[in-house]
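Some notes on the structure that comes next.
For this view, one protein chain was removed and the others were kept in their places.
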Amino acid sequence: MSGNSFGLLYCVTSFGESHGPAYGGVVDGCPPGLVLSAADLQKELDRRRPGGSRHVTQRRESDAVEILSGVYEGRTTGTPVGFLIRNEDARPKDYAAIAEKFRPGHADYTYLQKYGVRDARGGGRASARETVVRVAAGAIAKKWLKEKYGTQVRGYLAELGSKKLGFGRWEEVDRNVFFSSNAKVVPELEKLMDALREAGDSCGARVNVVASGVPVGWGEPVYGRLDADIAAAMMGINAVKGVEIGAGFAAIGQKGSEHGDEMTPDGFLSNHNGGVLGGISTGQDITVSIALKPTSSIRLPRRTIDGQGKPATIETTGRHDPCVGIRATPIAEAMLACVLMDHALRHRAQCGDVQPPLRLGRKA
Amino acid sequence: MSGNSFGLLYCVTSFGESHGPAYGGVVDGCPPGLVLSAADLQKELDRRRPGGSRHVTQRRESDAVEILSGVYEGRTTGTPVGFLIRNEDARPKDYAAIAEKFRPGHADYTYLQKYGVRDARGGGRASARETVVRVAAGAIAKKWLKEKYGTQVRGYLAELGSKKLGFGRWEEVDRNVFFSSNAKVVPELEKLMDALREAGDSCGARVNVVASGVPVGWGEPVYGRLDADIAAAMMGINAVKGVEIGAGFAAIGQKGSEHGDEMTPDGFLSNHNGGVLGGISTGQDITVSIALKPTSSIRLPRRTIDGQGKPATIETTGRHDPCVGIRATPIAEAMLACVLMDHALRHRAQCGDVQPPLRLGRKA
Amino acid sequence: MSGNSFGLLYCVTSFGESHGPAYGGVVDGCPPGLVLSAADLQKELDRRRPGGSRHVTQRRESDAVEILSGVYEGRTTGTPVGFLIRNEDARPKDYAAIAEKFRPGHADYTYLQKYGVRDARGGGRASARETVVRVAAGAIAKKWLKEKYGTQVRGYLAELGSKKLGFGRWEEVDRNVFFSSNAKVVPELEKLMDALREAGDSCGARVNVVASGVPVGWGEPVYGRLDADIAAAMMGINAVKGVEIGAGFAAIGQKGSEHGDEMTPDGFLSNHNGGVLGGISTGQDITVSIALKPTSSIRLPRRTIDGQGKPATIETTGRHDPCVGIRATPIAEAMLACVLMDHALRHRAQCGDVQPPLRLGRKA
Partner (left out) sequence: MSGNSFGLLYCVTSFGESHGPAYGGVVDGCPPGLVLSAADLQKELDRRRPGGSRHVTQRRESDAVEILSGVYEGRTTGTPVGFLIRNEDARPKDYAAIAEKFRPGHADYTYLQKYGVRDARGGGRASARETVVRVAAGAIAKKWLKEKYGTQVRGYLAELGSKKLGFGRWEEVDRNVFFSSNAKVVPELEKLMDALREAGDSCGARVNVVASGVPVGWGEPVYGRLDADIAAAMMGINAVKGVEIGAGFAAIGQKGSEHGDEMTPDGFLSNHNGGVLGGISTGQDITVSIALKPTSSIRLPRRTIDGQGKPATIETTGRHDPCVGIRATPIAEAMLACVLMDHALRHRAQCGDVQPPLRLGRKA
């Protein structure tokens, strides 16, 4: 499989550039019979859409999605679901100034060196706008997982720069532009972002994603582990530099007597493993946490080189998110949903005849 | 591809159980003409071999490897390299006591629930002993990368429990059983491990891995990113709960003006991105850091359930590593080497005609 | 990889239904720097376009293709090439009559039984109209192979029903609607088709495809053989029931002393093996021959069952090709080109450092 597809059985293929005509995707492997319309995809696309507040890029895109195949009389047919999102507010000229310089921390340089050619319009293929495809594909996965297994995939912004947001309530997440589960911190976040924007700088973020209602048994050891595939899916999101499952890096300092989740007939007594043991889901919540680096396109001047390798200074003035992490929540949810759906299908392929011998409660 | 293979072009397939007759692997896709013998694999296998000190499992295995194919007159032929490592010190009876209980934090439970059947002999397929296959496959990748590109993959233990080891010198790493690059901390580590063993408990660890001499341009955006594949490879190692590339989770608290690595004709001025931008190698060192959880098999009594789902207590007395992280360094190196080699091949497949337009120095 | 993608490194993904909004495809893995425009794809699409004569379906489609990504300033960038072909002359109502019956020899029945749901509009996904995607993807492969290796992929109609056409000249192939290399038989073919159309029946065909200028060494034994992948690509074309490479079924009656192609410094003395030995290209012409069954949608009444499983009679009156084989030539060429390009990339990935030790002439 080539670099722009992921998933073995729920397989997502993506194409498109930030300032080209369109983005599109193909979802192959979706079971037939799922009630599906463009509105299901649109709902999730609207959550990640730019232009929603002054704290994100001011690019205006409706991100209107058209389903081109795979759905007949309102239901999936089992054939590939192709979909298209036209770029509407492309302004390739904005990028003329930076076309001949490399933004520190951006993929400008590596794309040119790898391919010998570079679509400099807004980052081209490297733009985070590509995540529309993931979100659309994730919307289908989310819907199927919910209907088939009652599985729910939800995320929230956990840290904005060095500010820890804490966890409040799931209901709050979609009520503010930050995807904060904690309403109280929102005014502070707004101030933080205003200051950042004014300074012409950017900051990093942490997003947590949780899948609840995952049955026990998903995941294929030893290389096709559920957590390995989740790690790839998360690290494959633009700007992500770290991934944790369960206790994550805190596990280093834990003793075995503390970390190992004890069990009773009522269920596990803790969830340090984040819902995965030996690469297979335990039936507990799957808990994932990711670190997003600060946006590389900032107004502050930075040292760089130009297309001839000469020293230069760069100040990026296009339309950018001062913190890419802010809009990352629906993207991370989508990626987790796609991985889970892929493994749900893989599991029933091999183990469709297995009845899990034990029924545990769902304590932790 | 199924769960026990990884890599698209440098493809590793693994089989074997901890107390079955043997482990084995197949490496498919290795270029022809590489000078290779069992000794090349053995050297790396000996680094991860059990029984090397009182701080690791006391299981006695020579881990002698036999190459069964793919090498003719001392060179690879381009056909698959099959290899075999017989289990010599299997003691399935040691596990009779725990066969009917689930170790907290272990894959015992999930394997049974997934497959409806469980090879309880020493963790069966879930045993970390499977990593012999990875280390053997990684040895071939290391050798090829070194000869073809001068790429070097090295790792070291960075934290043992809550003790940070610091970085000393590469030369030191193979001179102590902890893979510490810092000789001075070794006596302290020994005390730490002795205390842990006495307490019947275990602890976590952090391992850092660095690949130097990686050319610019490896990695296939947007899903087949180099960092995404590294993340999967690392999270797929037994006991790993977190993966960082470059600044990792520290990137959350960084400003864009701090994180984005500035460039000059002499090279990058820093390496917060860990040698990967947009999923493509920058030509800098690739820096990876992983968190390993404490061993789940400990002597201290823990609450669990038995095979009938009834409450029980478990104390694990088999031969186990009190800290799996101690032997993880060669494993993490091997996984990184395999991913790099896969991407080296993938890169020249698509971009074999590209001459990277710029030549940068290698400052940071 | 899922069912609607093929190719490991030159990877083609397809979506669309005959009477849905559009067909589209994604070509991933194309090397950067190839001069490419929609016109390159259009040229090949026009060769297979319906409505070109009274001997093929009367559906009117311009098959106008739009490239949506992967091309910048007239050259491929190495990112996926997405393309779209809108359906213009869809007439879903034509199919109301047959929606509740199954055409003998058609995929109607199997799609319904597999997926539990059936897009009955013109065969839905099973329609041969899907081959627009293959032809577009093949056009890119053809161009790259020609420019990079001088490889040329050409085909012609070899038999129409029981009429053998013989081989004339390559130049003739695109001058008649039958893709006959022999101009003299064309009037007879027209009569044959007129009679068939009048009778409301259909007939089969044989198409031969030849790739010349293929370097020695492409193909990956033992399962990823060049001929195995060619066989899959050909048998995967709608209506194909047989595939031959080289002597094909005639090899059964040959002696080893006759079949085995003798060699001299000037080259092979014959080409019974069709340019492939042990799954690897020999440097000779690759010769492939395929059998296409007669179109299943015919006017003559046939026995069948309806959606309730009751006996019924069916007469198909929609717009159909009386011989699907007539338009199959550009499709078979496209599939062969895609397979060759995939293996060209795979070969240089693994064997990029190998210089073939011998230089043979190109006699046969």
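Note that the chains are named A, B and C in the order they appear, and that numbering of residues resets to 1 at the start of each chain.
The criterion applied here is as follows: contacts are C-beta pairs under 8 Å (C-beta built on N, C-alpha and C of every residue); 3 or more make two chains touch, one makes a residue touch a chain.
All values derive from a computational prediction rather than experimental measurement.
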item: Of C:Met193, C:Met234, C:Ile286 or C:Ile326, the residue in touch with the unshown chain; value: C:Met234
item: Residue in contact with the excluded chain [from C:Arg121, C:Arg206 or C:Arg327]; value: C:Arg206
item: Absent-chain interface as seen on subunit C, which is shown; value: 1-6, 8, 12, 14, 102-107, 109-116, 125-126, 130, 159, 161-162, 201-206, 216-225, 227-236, 238, 241-265, 269, 272-274, 277-283, 291-296, 298, 300, 302-305, 307, 309-311, 325, 346-347, 351, 354-360
item: Touching residues (missing chain, whole complex) on subunit B; value: 1-5, 7-9, 11, 13-17, 20-24, 26, 28-29, 32-33, 66, 68-70, 72, 75, 77-82, 84, 114-119, 121, 124-125
item: Residues of subunit A in contact with the chain not shown; value: 8-9, 29-33, 78-79, 148, 221, 345-346, 348-354
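Here is the rule we go by: only the chains that are shown with their structure count from here on.
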item: Most distant chain from subunit C, judged by the mean position of its C-alpha atoms; value: B
item: Distance from subunit B to subunit A - Cα centre to Cα centre, in angstrom; value: 26
item: Subunit A-subunit C separation of Cα centroids, rounded to whole Å; value: 38
item: Mean-CA-position distance for subunit C and subunit B (Å); value: 45
item: Subunit C, residues touching no fewer than two other chains; value: 8-9, 29, 32-33, 78-79
